[in-house]
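The structure under discussion is supplied below as C-alpha cells; questions concerning it will follow.
Heads up, one of the protein chains got dropped from this complex, but the rest are sitting where they should.
So that you can tell them apart, the chains are marked A and B in the order they are listed, and the count of residues begins at 1 in each.
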Amino acid sequence: MVLVVLDHDGNKLRKGSLEALTRAWRLAEGLGEKVAGVLLAEEGAPLEEARKYVDILYTATLGPYTAEKWAAAVLEAAKMGAKAVVAPSSRQSRTYLGRVAYALKAGLLEDTLDSSLEGSEVHATRYAYLNRVTQRVKAALPVVLTVKTNTTPLAEPLEASAEVVPLAVPEVPTVEVLDRVAEEKKGVSLTEANVVVTGGRGMGSAEAFKGAEELAALLGGAVGATRAVVDAGWRPYGEQVGQTGKTVQPALYIALGVSGAVQHLAGMNKSKYIVAVNKDPEAPIYKHTDYGIVGDVHQVLPALIQAVKKLKD
Amino acid sequence: MPIDFSLTEEQKQLQALARRFAREVIMPVAREYDEKEEVPWPIIERLHEVGLLNAIIPEEYGGMGLKMLDEVIVGEELAYACMGIYTIPMASDLGITPVLLAGNHEQKERFLRPLTEKPALAAFALSEPGNGSDAAALKTRAVRQGDYYVLNGTKMWISNGGEAEWVVVFATLNPELRHKGVVALVVEKGTPGFQAVKIHGKLGQRASGTYELVFEDVKVPVENRLGEEGEGFKIAMQTLNKTRIPVAAGSVGVARRALDEARKYAKEREAFGRPIAEFQAIQFKLADMLMGIETARMYTYYAAWLADQGLPHAHASAIAKAYASEMAFEAANQAIQIHGGYGYVREFPVEKLLRDVKLNQIYEGTNEIQRLIIARHVLAE
Partner (left out) sequence: MKFVAVIRQVPDGESRLRIQGGKVDLSGATLILDQMDEYAVEEALRLKEKHGGEAVVVGFGPERAEEAIRTALAMGMDRGVHVVFEGFADPVAVAEALVPVLKEEAPTLVLTGGQQADWDSQALGAALAEGLGVPVVAWTTAIELEGDTAKAKHDLDEGAEWVRVRLPALFTTQQGLNEPRYPTLPGIMKAKKKEIRKVQAEVRASVELLSEEIQEKQRLGRILDGKDPVAAAEELVRLLHEEAKVI
C-alpha cells in the first residue's frame, strides 16, 4: 500500500496533507494498491476528517512530538506493507522521515514539486543549490517522498470512511521535552501568506519596521526579515526568510532595504512577483526584481502606505 | 621542472582567508570609511584576530613569518575590497621592514613583539614637505647629545603616522654628507615633542590615515638607532626595494575589481537593443584590462619570489610597482568609461577605484623614480 502521513493542527488536516494525499493516490492507482493514512497526535486529532481520505487509517496518540516517536509510529504503520511513504514537507517531517528512510533503506525524495510512477520507480522534480537548480531524480521502491506545499491540487474526500486501526508503537530512546516556547503569532503565518513585506539592513532600525508592519497589514500579509536584521536583534528569528530561515512563495514579495544576498534569495526567489526598494542601484536584488524603486526606503515606504490606502478607498 | 606556477595548499588557504575577510569584513564598510576619511580600527582589530596584521614579523618574535609571496597573495585580496584600507597593514609592514633589515636582536624583540600581541601599527617616515623623490636632501636633523639623539624637523605624507606605536624616522646628522649622513631612528608614540597632524582632503585612499609629523627637540635614545650612523639611507632604499612589491599586489587587486565591476555592468546595460558586452569597443577594453592584470600579477609574483630567494630584486620590484600601478589606473579609468554616466557618481564603486589607485603611482617612490632605478639597471650592463 501507499502510506500517507497526515499533518494537522489538532482540529483540522493541514493543506499540505491534502496535497500529499493527491500524490499518494496517484502512486497507489499506478501500483493498483490501497492508500493508508497514519494520523499521529500529541493529544487530539481530526479523526473523522482523516477517515474520509484513505482506505485505512492508522492512529496513535504519542504525547509531545519527538522525531524518534514519530519515526517509530510511521515505521510501525509502514510494516503493514508500504511501498511508499508520502508526507507534506516541513522541518519536522523531513527530520523524522530521514530516520524512516534510513530504517527502510528507501529512496528519499525530498521536498518534491511533482512525482510520478514509472514502472517500479518513482520519478520526481525538486529544487537544489539554494533553490537555483531544478533536479529530476528517481528512486526504486520503496520510496519516502515529501511534498512541497502549494505544488499539488488538494485531494477530494472519498464516499466511504476508512476503518481506524490503532497502532502499537514501541518505546524508543528519545529526548525528554522540557519546555515549549510558543512563537508569538502575529497575524498571518509567513509561509502561508499571500503577501510578504520583508525589511533588510537598509531599514536602519527596529523602529522603521512599524512601517513594514503597517504595509503588511494593509495588504493582508506577513512581515519578513533578512539575516542581517535578525542578527541585529531588530526582528525575531521566526521572521527570517532565507536559506537558514523560512522559504516563502507568496504572490507578492516586497523587499525593503534588502541588498539581495544569495542566501536570502534562496528563501524567496520563487515568489510570483518581487518588488524591491533600495537606495543602491547596484544592489544585487534588482537582478531578481519585477518592479522596483531606487530610492530612500524611509521616504518610499510611507508613500507606499499612503498609495495603498488610497487604492483601498 | 623548476618553474611552478601553482600555489601551495597553505597559500590557497591563505588566499581563501584573505578573500573571505575582504568580502565579509571590508567590502560592506569601505565606502563609509572613504566618505568619512576615518581610520577603520574595527577592521585593524579583526585583521589582528585572524593573524593577517604585521604577519611578516618572524616567528622568533611572535609573528607569523609570512614570506613576500604570501604578502602578495594577501595584498591582492584585501586591495580588491579597498586599496585605502589595505594601505594600513601595508604601511605597517613598511615600518617593520627597516627593523628587520637593520635592527639588532634586542631591538627586534623590543619593537616587533608588541606588534604581535595586540592590534597595533608601525610607520615609516622618509618624505618631507620639501623633498620626496630627492630623498637624500632630507632636512630633519638629528644631533647626538650623550645618550640621545635630539630630533628636529617635519615629515610629510606618513601613512599610519598618527596611529603607530613607533615610527622609523630618517634624519640627517650632517646635511653636507647627503645620503652618507642619514641615520634611522625609531621614535615611539608619545615621546615629548613628537606630534602627528592628520592631513585631510585626500583624493583617495581616504580610510588610510596620512600625517604630517612634527619633531621639536624630540629626544630619541641611542638604543633606538637602527644600524650605524650614516647607514640610514641604505636602510631606507633596501626597505623600499622590498615594500614596493605589496604595492604592486594592491594595484593588481584594484584592477581585478575594476574588471569585475565592468564585466557585471557590461552584461546588464543595454544599448541599441543588446547588452553592451556584445560590442567590440567594450570587449577590447575588457581584454586590455585582463592583459594588464595577468601580466602584472605574474611579474609581481616573480619579484616576490626573487625577494624571498634573497636574490637582487631592486629593478624587478620597480618594474612591478610602476607597471601594475599604471595598468590599474588605466583599468579603473576604462571601468568608469564602460559605466558611462553611472561611473561618474559615488553610488557606483568604480570612481573610488580610480581615486584610490592614483596614489599607487606616487607613493613608495614615484613611477618616475622607478624608471630611474630600472634605467640604472639597463645601463649597468
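Observations on the structure shown:
Everything that follows uses one rule, which is that a contact is a pair of C-beta atoms (placed from the backbone, for glycine too) under 8 Å apart; a residue touches a chain by one contact, two chains touch by 3 or more.
Just so we're clear, the structure is a prediction, and the values are computed from it rather than from any experiment.
Hidden chain, full complex: it touches shown chains A, B. Residue in contact with the omitted chain (choice from A:Arg23, A:Lys52, A:Lys83 or A:Arg227): A:Arg227.
Mapped onto subunit B, the footprint of the missing chain covers residues 9-10, 12-14, 16-17, 20-21, 49-52, 55, 64, 66. Not every partner is drawn; the one left out touches subunit A at residues 65-68, 71, 90-92, 94-103, 105-111, 123, 126-140, 173-183, 195, 219, 227, 237-238, 243-245, 251-252, 261-263, 266, 269-270, 272-275, 277, 279, 281, 286-296, 299-300, 302-304, 306-308, 310-311.
By definition in this document, only the chains that are shown with their structure count from here on.
Per-chain Cα centroids separate subunit A from subunit B by 52 Å. Listed in rising order, the residues of subunit A touching subunit B in the complex are 279-282, 287.
Subunit B contributes residues 268, 342, 347-349 to its touches with subunit A in the complex.
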